[in-house]
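All protein chains but one are shown at their positions in the complex.
Chain lettering (A, B and C) follows the sequence in which the chains are written, and residue indices restart at 1 in each chain.
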């Protein structure tokens, strides 16, 4: 087909193969070239996808006029330069999370994409899962009532990163989910954590995010846990969610539980707090692979000149919090303001 | 028997019945009198234990020369006055946790007990469970290697307290356990949290405790969770523990897992971090009811003039941290030093 | 109160204490006398319930004109004689399950109770749990569609019985539940099993029950399992239930799952079987202790001259199946007809 979007994928390490596989199967798209500086990874591409070009020089992608869009799956520290070069070469960009290493870089990319009318999308994959989309809908339709808290545990053994701490590697997922499902943005963050390997980044961290409207969020990430846990509680005034991503099918459970308050008493000691327990239900979820849904959305945004759900601004919000959390982490929990207004401007 | 220790129990609300039941069944002890200001609770005592005296005035216990020891199971705010009066009346004291509302009060009780050579014990019940004693032994025998972190989640729906926040109600359990099983004391704390009911104490809180020696602890407590969780991870350089108190039998699991580091490389990027996975095992635990073990220990300490495992100093350590955590909580995570030296003095 | 029902409890071993505790707390009833041939058990009654009379001779209960009803919690082999004597003495009877050791005995008790217009109730406790009553309602309102199967696993370590095999001890629970929730009675049974201790009754057994209307049931009972399992699947043409009695709260889960058949094809090879997956939900259950609900029902039946839900006929149905299953067990699975017509006559 003439009108197919041609995609170049830069980086074929951990995530690149998933991008190539999904874009190969999406109607309206085709992967034209894959670049990686390791020839042995390119050999895998050739063995599996004989029609895809491979190169060790990503400039071959950036300068190819037939390539419409670039997907970047390289280490975080290279995201900014590659994405900027791609935008400047007139390519639409899908960049891995976290978007960049600083919010200044993120803002620069947003500006460049807007100036050129190009799609800039951040690969916040979880946003495109059936589970997260269901939770978004539940909150958007006020099923939980007022949202009281978002509380996530994301721990496992490995994979230690050398260039970023555990917050940039794992908490980024929760921040992307929160940015999508929660009705508000946090105004400040306090983070604590530690590194157990001298000279290496923090491998355990805890973030508390403060919001207006009585909402609080907490993220708990750890590369050195004996068991894998992916569990989020979202509490509301009417109902509460348990989201366990390791459950094979019932990933999202909604509990019709909460408290009732008899508030018109004169003293708090006489204030009666009651506990309400009702049914639990677990809705059927769309089980489409998230990256397929996301890839289709990327292609569609390019074709329709639409703004993606996880656009540059979403990426910037997440990077802003990651920056602030890392600052707080160095100062053992000191509260860091997020200057959301500035971001929103 | 003449030599039986006679016990008076003050408070027959939530925990008092457990104290009375256990002391009634322990050889060498007998409950002589129970006091509570609610007559309907005393009626329950009479129906079930016709030989026990009941009174609405706790002074009947404090002034009874035949009573050797007093167990105090009243609201926290009353602990200090009642315990001090009991010690001044020459009684040995077992007091509910948290020991007092301030560390000054705790120090005052310790001083009074020492002056009078009386046993002062704090009811840190979990310390007397088979699970916690097993974890203590595993750490004491260096089975975990260097302890890297202690990480606990203790959440459920209810019971909201009016006079203390969720830290004083739930985190107190973990602090008591940590004081027993960890080889070090924390030097500072950062706490965050929120109250979702106007005018009421915080119902969600997160504590990070900083230690020397590369150790960190984190406690996560919540009165407003849709599910009950009681799960602690303890990570070490050699092995790691998962302690799930809701498991009916295998409460403690030891994972022979960890990382290995090839440290003699020139750059961190070349430093190889390997992941080691071995067997898991779950040791048989002593399933004796903790309060029975604890009651026997209390009686034995009185008879042998011994210092209990959970003595006034253990109680003070916990109160000191609770105090500091509440301070930090009010300041959204600001680091509060614990002045352990002063405590140890 | 003059109009209180006076109850005598015969047997204070494993289950008797639960009967005494519940009848002591039920309005309209009071336990007047407890008998057991072990004086040490009676001492426990006296310590805990000073107002209840105790005796080692159950005839003191049977001949006491002030006693209206007798609850029998003795070994199975004694049920018939004790229940018959109680009925002949004009007492209403609540007898432990299994009702008797033979169906002839069960029929004799039914006859005696009917002749004398007395309440004869069998203690099929599970029928009075919130979970089983909910499942009954779901099936009765056709929520499952046509019921396809009932499949239960009930295994644990201990308690080995000397006088009855594991079918009479554990499968009896499922048979009582099935008798209540299923719309039909089985017409035949095939059972297999084995004893691992020479001279002792079978400690593992498997029962298949055949019904008309395309329904099958299977029970799996074992006294020698390393883990405790109490899990039942009930499959229907529209929905399916998982009932896990060890779950603390969500004991009953309803899955909107099933198959769809495109049946108008010419060959089975072209018949399309589709799989339908929808929501799961777990309804709130009444958490009242089953024995309290059951005790209230017993008292109410006596006062209103009503027929209890678990009457003699329900007990007879269960005993009839137990008899046939034990016969089949001896013959390694040979099908034994149940002659339901005869029972129903």
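As a working rule, a contact is a pair of C-beta atoms (placed from the backbone, for glycine too) under 8 Å apart; a residue touches a chain by one contact, two chains touch by 3 or more.
Keep in mind it's a predicted model, so treat the numbers as computed, not measured.
In the complete assembly, the contact with the undisplayed chain comes from C:193, out of C:193, C:283 or C:312.
Contact with the omitted chain, checked across C:7, C:241, C:285 or C:302, is made by C:241. Only one residue from C:47, C:140, C:246 or C:273 touches the chain missing from this view: C:273. Although one chain is not displayed, subunit A still touches it through residues 48, 50, 228, 246, 248. Seen from subunit B, the chain kept out of the figure touches residues 249-250, 256, 277-284.
Residues of subunit C that touch the chain left out of view are 148-149, 151, 153, 155, 157-158, 160, 162-163, 188, 190, 192-194, 196-197, 199-200, 204, 206, 208, 210, 214, 216, 218, 220, 222, 224-227, 233, 235, 237, 240-242, 253, 255, 257-259, 261, 268-269, 271, 273, 275, 277, 328, 331-335.
In this text, only the chains that are shown with their structure count from here on.
Each chain gets one centre point, the mean of its Cα atoms, and the points for subunit A and subunit B are 39 Å apart. For this pair, subunit B with subunit C, the centres built from the Cα atoms lie 43 Å apart.
In subunit A, the residues touching two or more other chains are 277.
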